[in-house]
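Comments concern the structure below.
Below is a slice of the complex: some chains, not all, each in place.
For clarity, chains are labelled A, B, C and D in written order, and residue numbers in each chain start from 1.
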Amino acid sequence: MSKRVKEILSWYSADNPGTLMNLARLLNHGRLGGTGKLVILPVDQGFEHGPARSFAKNPVGYDPRSHFELGIDAGCNAYAAPLGFLEAGAAEFAGDIPTILKLNNSDSLYSGSDPCPAITGSVDDALRLGCAGIGFTIYPASSARNQMYSQIRELAEEAKRKGLAVVVWSYPRGSGISKDGETAIDVAAYAAQIAAQLGAHVIKVKPPTELIEQDAARKVYEAEGIPIGTLAERVRHVVQSAFNGRRIVIFSGGAAKGREGVIEEITGIAEGGGFGSIIGRNSFQRPKTEAIDLLHEIMDIYAKHA
Amino acid sequence: MSKRVKEILSWYSADNPGTLMNLARLLNHGRLGGTGKLVILPVDQGFEHGPARSFAKNPVGYDPRSHFELGIDAGCNAYAAPLGFLEAGAAEFAGDIPTILKLNNSDSLYSGSDPCPAITGSVDDALRLGCAGIGFTIYPASSARNQMYSQIRELAEEAKRKGLAVVVWSYPRGSGISKDGETAIDVAAYAAQIAAQLGAHVIKVKPPTELIEQDAARKVYEAEGIPIGTLAERVRHVVQSAFNGRRIVIFSGGAAKGREGVIEEITGIAEGGGFGSIIGRNSFQRPKTEAIDLLHEIMDIYAKHA
Amino acid sequence: MSKRVKEILSWYSADNPGTLMNLARLLNHGRLGGTGKLVILPVDQGFEHGPARSFAKNPVGYDPRSHFELGIDAGCNAYAAPLGFLEAGAAEFAGDIPTILKLNNSDSLYSGSDPCPAITGSVDDALRLGCAGIGFTIYPASSARNQMYSQIRELAEEAKRKGLAVVVWSYPRGSGISKDGETAIDVAAYAAQIAAQLGAHVIKVKPPTELIEQDAARKVYEAEGIPIGTLAERVRHVVQSAFNGRRIVIFSGGAAKGREGVIEEITGIAEGGGFGSIIGRNSFQRPKTEAIDLLHEIMDIYAKHA
Amino acid sequence: MSKRVKEILSWYSADNPGTLMNLARLLNHGRLGGTGKLVILPVDQGFEHGPARSFAKNPVGYDPRSHFELGIDAGCNAYAAPLGFLEAGAAEFAGDIPTILKLNNSDSLYSGSDPCPAITGSVDDALRLGCAGIGFTIYPASSARNQMYSQIRELAEEAKRKGLAVVVWSYPRGSGISKDGETAIDVAAYAAQIAAQLGAHVIKVKPPTELIEQDAARKVYEAEGIPIGTLAERVRHVVQSAFNGRRIVIFSGGAAKGREGVIEEITGIAEGGGFGSIIGRNSFQRPKTEAIDLLHEIMDIYAKHA
């Protein structure tokens, strides 16, 4: 095992060998294997946004096997999806790519101001599907946040006992903050801290903006002169906010956009010490070879900063 | 076992042999046995609409045995009903027709804007009654949707562990969408996707209309030119939305109507690649020989498209 | 065992021998033993209306032993009461009369528009007190109906597994219907159907009136010309609505009234094929010999129609 | 064992020997041991009203040991308190006085119109602390009453299974009745009945006033001429309402008051057939010798009516 992966595993000294093994599976698989960097393919958009909005642009995506294949052929570290998508390929692609079972999901046929996803899978589902870890979304700033925190606490305790890794999507959203504040730098850093304190091994947040949402935080950012002018600086601050870099923090790719936009963002993340990216719509909504090209370019950027 | 049934079973490679056996029971029973098509008799209207509205037209239907007999004599693939109706015939007709225990139901003596059925049976009930599977209704677009998703998630996990098939009625309804939107094509396709992601083996939706309910979806349907002009095209899109056809999708017969209307609808569904129909009021509210005639005609249409 | 009791037991072919035995205990005990008819003594009014309103008129009723004695001396099929009343006599009168433990109750010190009783006993309580069955009240048309349906579903599953009979009081009440509608014929028939579908062995409803509450139902009653002009016709329709007579349906005696009124009502129920009555206030609020006289007269009417 | 205690135990024939033994411990301990009368020392005011309001007047009461000592030295039948107070002396005074663990409590830092105490102890706590029974407060007339009824039902079932006695404080309070109605005679009698039906072995109510709260009850009290003019008559009616005297009913001492007021009230209770009193603030807020004097005087009154 590479020195860097050994170092990363050393941060998780409270975990049992089963969980360490699965964290190692995530870190050692694919083109970035051994570098300590990760590019993960997530496909929960069918549930979250609906099938046409997710797959019509590149209809091969309706077929659950296509995502396994994209993740494998592009050399991603892992593939993350809800129960149905994993059940539809877990046996066929067993051993070809580490998988992460998303244990909660929201759909868009009903929306409230304070989101709370439904539980859609279990730790035992993850085990029977051969997953390396579980995924879970929390929405800090939602009035329902405590329900989500309690759910992941319980699921994470079970997952750790059963030797799985715990990946937390920490997306502030709800009546506690403004719409723009969802990606404010103070909020993103706080979101990373909350996920870390809840016991996440891997934390996924959105690339933060220069905005500061909360007055009490603004005073400190100004008094201490925390640099947040560039994406790299902001990423560095978020990574620092996750136990001074001793937790794996990766960043979401966000809405589909042009290649240039993607690359620019990734460069900022990599320069700031981000551990990697989760690239969904920006990969599977492109034709496969184009998607693989882009994913490889992304991986190369991370490899350069490893 | 027929090649087609073997192919269908291959889509469910995450399931244990017990569940595969029960899926095979559903697919191999009756006049459509082995074709990969299904016509299922469901009788939960006594609970959902009341006894007189359901059975007065053809009073033999008050007797729970009559529905077993209709399903058997018509050569349906399965008979689905709530706890009481199955308890009233399960021993007498054991082995004559696969049964599906509906695990949740609503009645019409109280109605809210955001429906949520009551749990009315358990997986262990299904086992002790010799059922091949469980049935469960979700109402995406209801504010109570998460409760239903969590319930079926838990019940489906237990059913799969105990070797049963999972049939999900996915009927969008509630304050998240308009009344007409309940059968809109984007909504129906999304409903199929949600059920598939929740781990359903068999998905039941309503035949969709040409309407598009959600603005975000309309943009994609227009941009990608998804064909939705005919029922066959819409059915094809719904089936595609259920893992590119790798999940069994069947369609409800809807309100009682004339023979011609039924046949026309079934033809559209069959041409679009639908896997079959659930025919309730259009069968048991007719005199038995007339009902069997109609069911046979429906089965013949599906057989032709098998 | 009488041919009629054997026939009735044959309707419950999904039940285990323990439950069949307890159903037989109910059917074979007392003056109507073996006829397939039942007169049951229920005393939950102390909890539901308060002690003075229930027992002051005939103060021996304050003593829990008096109700056991009345049930035994009158030759009732069973005695049904809440936990406290059964605990206070179960040992002393063990073996003298089958008992039914009411597992939920409401009191009148607080009333809301949508009633939901409190759970006040368990299936294991029923076992330790030697009961033949459990009793449970549902209020269809209450906004809390789903909670009650889920509770009885779970309790009934446990009771059947442990060999007890399940008696359901099905009393529509709440914001879903009008006050008069609580005893409307369509509502009463629907209430019987719901209890039957929930798996009740014995169903208790109120004697229905000629009113039709729901518009959707009215259309059918008129179109099909369902006869509901006399109490006997209405009872026949309710019994039909409980699986075409293949579930035991008994009727409540309602508020205390004159002897003549009671007898007239019982005659209508018996002529309509009702399986019997639950007679509470009309028995225990009378002096004991008068009560026994009345109960015997009621039993004789049922015996004549057996 | 005295004849009277044997007689009382005979009323609890549904209970196992463990529970009977603990009831006997309560009845046989202290100066009133064997008489069938009880004076119990309860100290939950620290939790319910705060420490200064409870103990500042006689500061030795801050020390949890002082209450054990008062109960022992005064010859009370038992000492009842919340978890913390019992934990603080249970080992030191093991065997010196039967104890009752209060399993729910309210505090006064937040008050709503419809009270519902927090669960603050368990049956297993009572066992590990060597208690003779559990105590539980219900507030009939609160909108939260059903939650309390369900809780005590479950706790009482467990306590009886594990051989403990069940003591229920039945204090009507909440939006279902008026403030004065909390001690109205109809309400107090109803409160005793509810506790008895819920399976309480010992019932504690407040001394009732002449007021009748509910119209439906007033009609009966007037029609039947139930005597409620004196405290003794009202106590007799409440005791009758608890299974015709076949459940132990004791009365609370209420707010601290002059010696004369206490004695007058106790005399009325004793003359009406009350089984005893729970004397809290009127004992521990007095200097110890004065408290013991008063308690002895109270006990002597009860002894005279035994």
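Definition applied: a contact is a pair of C-beta atoms (placed from the backbone, for glycine too) under 8 Å apart; a residue touches a chain by one contact, two chains touch by 3 or more.
Just so you know, these numbers come straight off a predicted model, no measurement behind them.
A.B. asks: May I ask how many copies the whole complex comprises, since the file places only 4 of them?
C.D. replies: Full complex, one repeated sequence, 5 copies overall.
The rule we apply is simple: only the chains that are shown with their structure count from here on.
A.B. asks: Which neighbours does chain C have in common with chain D?
C.D. replies: Expected: no chain.
A.B. asks: Counting residue numbers used by both copies over all numbers at the interface, does the chain B-chain C contact come out same (over half shared) or different (under half)?
C.D. replies: Different: when the shared numbers are divided by all numbers used, the fraction is under half.
A.B. asks: Would you mind reporting the rotation angle for the C-alpha fit of chain A onto chain D, rounded to the nearest 5 degrees?
C.D. replies: Chain A sits rotated relative to chain D by 145 degrees.
A.B. asks: Please compute the C-alpha centroid of chain B, do the same for chain C, then give the distance between them in whole Å.
C.D. replies: 36
A.B. asks: Give me the residue numbers in chain B that touch at least two other chains, ranges are fine.
C.D. replies: Answer for chain B, listing residues that touch two or more other chains: there are none.
A.B. asks: Based on which chains touch which, is the overall arrangement a line, ring, star, complete graph, or other?
C.D. replies: line
A.B. asks: Write out all the pairs of touching chains, ordered by chain label.
C.D. replies: A-B, B-C, C-D
A.B. asks: Write out the stretch or stretches of chain C touching chain D in their complex.
C.D. replies: Per the stated touch rule, the residues are 46-47, 49-53, 56-57, 59, 62-64, 82-88, 90-92, 105, 107-112, 116-122, 124-125, 128-129.
A.B. asks: Any idea which chain D residues touch chain C in the complex?
C.D. replies: Touch residues, chain D against chain C: 11-15, 140-143, 145-146, 149-150, 153-154, 157, 172, 174-177, 186-187, 189-194, 196-200, 214, 216-217, 220-221, 223-224, 226, 237, 240-241, 243-244, 246-247.
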